[in-house]
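Below, a portion of the complex is reproduced, with chain positions unchanged.
To keep things simple, chains are lettered A, B and C as they appear, and every chain counts its residues starting from 1.
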């Protein structure tokens, strides 16, 4: 399974796979358009046992090599300090830069640029110091509810986890579908498990930019395009790091967010859903996630759910 | 429909309606225990058209009389400033004290105290300057998925909205059930619409503590207990403000969070779900909400979904 | 004392009074260059009694009409929560947008622009989402120590305070010098008292943009230029609000920061220094202020001192 693409091929892919204009020149939702009412209704019909599983890490308040700017969590009022008040209460405060490498978040389509453009050709300058005027995260305000499909690569490869820098190729996706008896279809939320969360729980966090992360090779982009997925999620950042392509550090980010208009879920925790999938014998479920409505935001922390 | 309770009666209610110990002395989830796998599976079966509706306000970044400490939203990097970087991107940052009166949030059971105790008898001192050691918001980490029921009081009363300070009594809840052809059952997420969000959109925010809010009179507490709801949500703060009871500023908060262990959703926007309910002719739906996993947190901003 | 300038005159002043190039084309310190070692040594010789007076308001943590985004002050650890630790301690955290109207701060020369330029012709685009590459506040890292001079306009006019919107004209500055027996000289830090802090203490804060503030008319700009002051400070924002000139909302800001390279201290509290000046019979003193070294910052909260 040798690498067969060049950097130039990868750059060419961004044009070939482009969904710009597919849903109109003003569209800011991209592949979310694949999720119809019918798709949501069908997703609900997948629910059998009613078991609900979180796909999120806890908000990462502890500094770590993959968390250099941790979530700030402080108290507005502690319990003991409110005794004299008419209604004693406690309250807190948190601050987050959601794109951190240790927080489960969804990337808005305005998060990365290629040749100064975001999805559908909007200019990078649309994201100024007051936030994003185009393709902000609030395009997901009615939530992302669809069929969720898990492709569990460590289970396929019979390992605890993939190693940092280890690539997933299209044939791995095909093999996982076959082995795990599921087929990715139009409008699905595709979740690719690398085992990174499991490795992190055991070994602690590492610096992803220096040490690497397992993930999809850019060669998977045509596969994702053909299957018409709505959203891609991963327990790493979808992209294998390093990418292996000169001048294209995160080609899956560019190919999905910019070219195809596919939102990404980064740094999910797919261990519990993997366990539930194995126990229940099925890799599909109802997926439900509702990003916070941060108008002009480039991301939201999220707690996605798989309902079996 | 005269007020028939005294302040002393209300305080007595907290004891009478207590669920402390009901799910064991260590329980921190309270009435969420009413939501079983079966309940979730049944909720999914309510989905017919697949329409998804948000019940949240956007994060409130603009100062207003009901938003004295607005959400801080700033950019880590704007689009134009990343051109020289290997992968141009934009990113942002936000800071929130989730209990604000203009943000849709869920209160953890540690949020308010009565006689220095929270739900199940845990002491207020369990919430220190490092957060809540008991009944924190992370007890909801696998999400809150259940049957959602809307009782739409302005629709019942044929008004655009209830006025600040206007009370909802148990007979209003009964009347709304009858008129709106729905019955609140065990494990439901009950959403009571007052029209406050609609009034706010038209008139701008006001200071709830000075001007008041429409909401439930403490006399509704036995009704809520009897129906065994799992969660209560409102477009105001569930409690009518002022409460009308001396020494008990927010009796519905105390009765639900402390006595019964019922989580509250404050400051929802129930206008869209009201419109959808009327159009589709049904006040029940699948409810899905996944608070952020903020360990030791007293609340989370949320974007709850109604799926019809 | 009628208004004698037109808006066009005011715009012309910015060119006439320009110090661009005066200290070299790369200069980022502007009129701070007037403060020499000799000037500082002379300032120290002004100290007689050794009395030290703060010219700052406390950091404004309470929302108010002139403080819509208050300073956030929260605890990292309270005293009671550290008892079990090897070294019990308390610690806190604060967040500030220093340009607020209720905080004593110094404006960096990059804070405002005229025709897209800041002081010395640097382009507005030098201030991006990662901060200011030119004229940031860290040019003051060795502090601002010089002769301080107070011109106390309410004392001159025998009023408790000037009213919002009330103008100070050059003849007022002349009259104050004469009455208060002091002459503003090269390299001085000039502090103009309007009584706004006194009025605010008595009446509470008001919205400066709606109600106005007392301050200098643009006609004072040539006077400031001729005297070669190094820094201008005020208990309001130096500019009278509204300015009275169409299309030039804050001409004193533009004339000082952009044209002359004079840093501004906004929202000082000059009541204590006024009282000390009267008691001690002199309106000059050693001035000492050390902005925080925030590289790329546009401002710093400050606590300036007058040492008599």
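Just so it is clear, a contact is a pair of C-beta atoms (placed from the backbone, for glycine too) under 8 Å apart; a residue touches a chain by one contact, two chains touch by 3 or more.
Predicted model, so just to flag it, every value in this text is computed and none were measured.
**Student:** Out of the whole homomeric complex, 3 chains are present here; how many copies are there altogether?
**Tutor:** Spelled out: 3 chains shown, and the full complex contains 4 copies.
Keep this in mind: only the chains that are shown with their structure count from here on.
**Student:** Name the graph shape formed by the protein chains and their touching pairs; answer line, ring, star, complete or other.
**Tutor:** complete
**Student:** How many angstrom lie between the centres of chain A and chain C, each centre taken as the mean Cα position?
**Tutor:** Going by mean C-alpha positions, chain A sits 48 Å from chain C.
**Student:** CA centre of chain B versus CA centre of chain C: separation in Å?
**Tutor:** 46
**Student:** Considering chain C alone, which of its residues make contact with at least two other chains?
**Tutor:** Where chain C meets two or more other chains at a single residue, that happens at 72, 75-76, 78, 80-81, 95, 128-129.
**Student:** Any idea which chain C residues touch chain B in the complex?
**Tutor:** Chain C reaches chain B through residues 63, 68-70, 72, 75-78, 80-81, 95, 128-130.
**Student:** What residues of chain B sit close enough to touch chain A in their complex?
**Tutor:** Going by the criterion above, the answer is residues 36-45, 47-54, 56-59, 61, 72-76, 78-80, 82-83, 86-99, 110-114, 116, 118, 123-132, 138, 141-143, 145, 247, 249-250, 253-254, 286, 288-299, 301-305, 307.
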